[in-house]
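To keep things clear, I will list the structure first and then write my remarks on it.
Note that one protein chain is taken out, while the other chains of the complex remain in position.
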């Protein structure tokens, strides 16, 4: 029982889940809405609105059975048409949902009866159920989609009360929530506090109970306070040094490799994350069973890098501009670290911060050299395939990497019959990713929340969601 | 006076029309666009295009402007593209919060600044004067964001006396509301006080040397009357102007202070809009800020006239 | 009947002693000027050299003002940043003067429609939030310091225009302007040879204040990420970047903060001193 006051660091643009793009928005999405499935704390897919599901043998036809008696906050019963409408909305280009590409695979969908919905896929896809755990794929009432942005109606544990842009979102307990006895809290207040110092100060004074995504710089301070605690979980959220494989000089694999060689990932993790992350090679974090343990995280080797550069025709290095999106502290630090670490290799880097909207429009996928980052994805396939397959949606828009061998490995992995086969294939893919270095992924980041000792039952989620169903406050 | 006010209002309207065109053109020239912002990372061009069409961003500029201006004339500030909400309520809320900040901070600044300025002028060259000057220098020398950080540290983190950020509506109780205002107000006061005090001091010194002050003394008026009744009223004129400009400034958003104290005022709204490239929101915000600024100036001029009957007279005949 | 009045003294003889504030101001500014020109030679470390082993070190014999989150030497960074921070103020002021003074002169001299038009244009410019002006100029193309300078310069043009116009209007009442017109002087000659030299002293004082404001606004712009770019060591940027560490490592913010304060006080005193030097009759100061 009680009210939980939490803070997020940036304003929410929208409360319409299909259109959400930022972690702080997903926080709200998981409190207000549900998907057909949910990714658990163990990264396994679990039933949510769908009680159970089955698929045809060719993995192309998927049928989901909805939970009975689920009500939207507006009192209406959830039915299969809502599911169809929600997904159709995501598929609509004009909605501008980033999840759209996920559902391009869907050939058709149909409500078989009020509690059953069936999807026909274009190609076989084993991970289809996980897709519904994706952040944007929330199920919304089909008759209230127009007001979702400012007055969201969902089926989640908390009901929307008010949203003051720039200030706060207030939610209250959903009395009709389908999991009996949950949620425990009466009210959730999400305050928007952009300043790290203000967040931490508010946490120490008890004005806040929880700081979502605690600023890395403040961890020590929170740890030192006996009335506070820090809860952290490894994720597969990563930042990357993106090199456009079609733009000179990065069209030469030797140059990319040289950059990768010069970068000391351990040092970078220290600089950018203060050690709150783990060096890795690809979006697959070292904690994952598929992680290729044979690949070593090498120390930075500027001399080797220099040699490679000379081979590639840059004996005295080159000068290049590295773009970083403004306002993302870790990525800015990553950029500066890259600048420093490439200096001994003879590469002169000019760091340039650009406002985020400019970054989206003019830098991402267009510039040759920049820092970017991505949230963890629900499955290995969704975290790897889109970036490394030559037809992968992110790949084409990010670094345009293409290697038939990689395509073969990834296509194979999608249809792998056993875990072992999949592990082997992904192991090879990781090695190839290191070899070709389409870009450099230096680390995966820990997700850290700061909270008051009065908060019970909270566990940080590796997808950076905020799961407050079991949480209570003294 | 009425004629003067009318003329000024007409000018104001004119300035706003020019502003609206300017804002519109200038914001169009800003790089980045809202469609790709909404579409997000790696949206395909068709998606961006689809969103543009939906938002009417593909129309010729004149049409867009016409629609926008017509809306404003009907009191409709438009809809935020990102927030997908009507702008007016959001803007008014932020404006109200900035207004609270401005009124409270400027009241303190006016009272303290004028008081200090008068004191320094009267005790010119003495220790008091030098102390006021010293304080002024401190206020001017240390940038507002530095003060803000120090205040957060001292009162929030160490002493845990005051909330360091955010805003609580009065509805939730006067005390929390006031507590949230203290630090931003103090920062603003530190930032603005020095200028007001120094300005008041210098105009007060000028006025204290005028003939009418001398004549008041020749009438045997005690110093307190000379200073308060005869000198101060005349010395306040430049101070009023600066206070009005400061008022416009705070209403227009003190981005840094609002950010550090997480105060959801106009400054952060504008910054938000700019960062999201939400053109209707940017345009509406700037227009309202400009209008507020111009109005503040107009009020200052009218106040000026109120304090100085000579100007009032000039206005009547002008 | 004659109305005799003692002739007002306009200027003191230049032989009189230098005002205290001028001297103090110069003393404060001198080291900063040295740093501005020779900062990168004096600095004990390169301003951008990172050292993970020694991040967030408190001040000590090795690092006089400690190190920042990248292990960079704060003192060196502050030294190197002097040039760009002062340049920001001086160049932006120079720009606003170069644009504002002629406009103010014309507005004051011509009056009428042209003057009215200029002043209304300034009203429009003034009612534009400075931050937005800054962002616009900075955002149209990749940010660079000169663009921040231009942005700040533009922000201050209206104020300069107003001042220049006010003084011009006052001077226009003076009979030596009539005398010039009577000789058949061109408007340009009157503006630049008769009026401008007289605008100069009050403008010099104003300029010193503008420099201060420009430095602070530049710092603010950097602070919200619109001004100087990392890893540059602009003071405002340094303070902004030091913000998250202000509790663990306050020295990162304090060193540039002190430098900023010294610069501001120094320039302010210099301005006051100049005023006193140029016009002993003027007692008040803003």
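Some observations on this one:
For reference, chains read A, B and C in written order, and residue numbers begin at 1 within each chain.
Just so we're on the same page, contacts are C-beta pairs under 8 Å (C-beta built on N, C-alpha and C of every residue); 3 or more make two chains touch, one makes a residue touch a chain.
FYI, contacts and distances are computed from a predicted model.
Within the choices "Amino acid/amide ABC transporter membrane protein 1 (HAAT family)", "Pyruvate synthase subunit PorA", "Hydrogenase formation protein HypD" or "Peptide/nickel transport system ATP-binding protein", the name that UniProt assigns to the complex's undisplayed chain is "Peptide/nickel transport system ATP-binding protein". The chain not shown here makes contact, within the complete complex, with B, C.
For the chain left out of this panel, the touching residue among B:28, B:44 or B:210 is B:210. Considering the complete assembly, chain B touches the hidden chain via residues 2-3, 6-7, 10, 209-222, 225, 229-230, 233-234, 307-310, 313. Listed for chain C, the residues touching the missing chain in the whole complex are 1-12, 16, 173-176, 178-185, 194, 197-198, 280.
We adopt the following convention: only the chains that are shown with their structure count from here on.
Between chain B and chain C, the least number of touching-chain steps is 1. The chain occupying the central position, as judged from C-alpha centroids, is B. Computed centre separation for the pair chain B/chain C is 22 angstrom, with centres defined by C-alpha atoms.
Averaged Cα coordinates give chain A a centre that lies 40 Å from the centre of chain B.
Rounded to whole angstrom units, the spacing between the C-alpha centres of chain A and chain C is 46.
Chain C has residues 139, 243, 246-247 in contact with two or more other chains. In chain A, the residues that reach two or more other chains under the touch definition are 195, 197, 327, 355, 358. Interface of chain C with chain A (complex): residues 48-50, 52, 55, 69-70, 139, 142-143, 225, 229-231, 243-248.
Residues 31-44, 46-47, 50-51, 53-54, 82-85, 90, 93-94, 149, 152-153, 156-157, 160, 163-167, 259-262, 264, 268-269, 272, 274-277 of chain B are the ones that touch chain A when the two sit in their complex. On the chain C side of its complex with chain B, the touching residues are 120, 123-124, 126-129, 131-132, 135-136, 139-141, 212, 216, 219-220, 223-224, 236, 239-240, 243, 246-247, 250, 253, 257, 260-262, 264-265, 268, 283-286.
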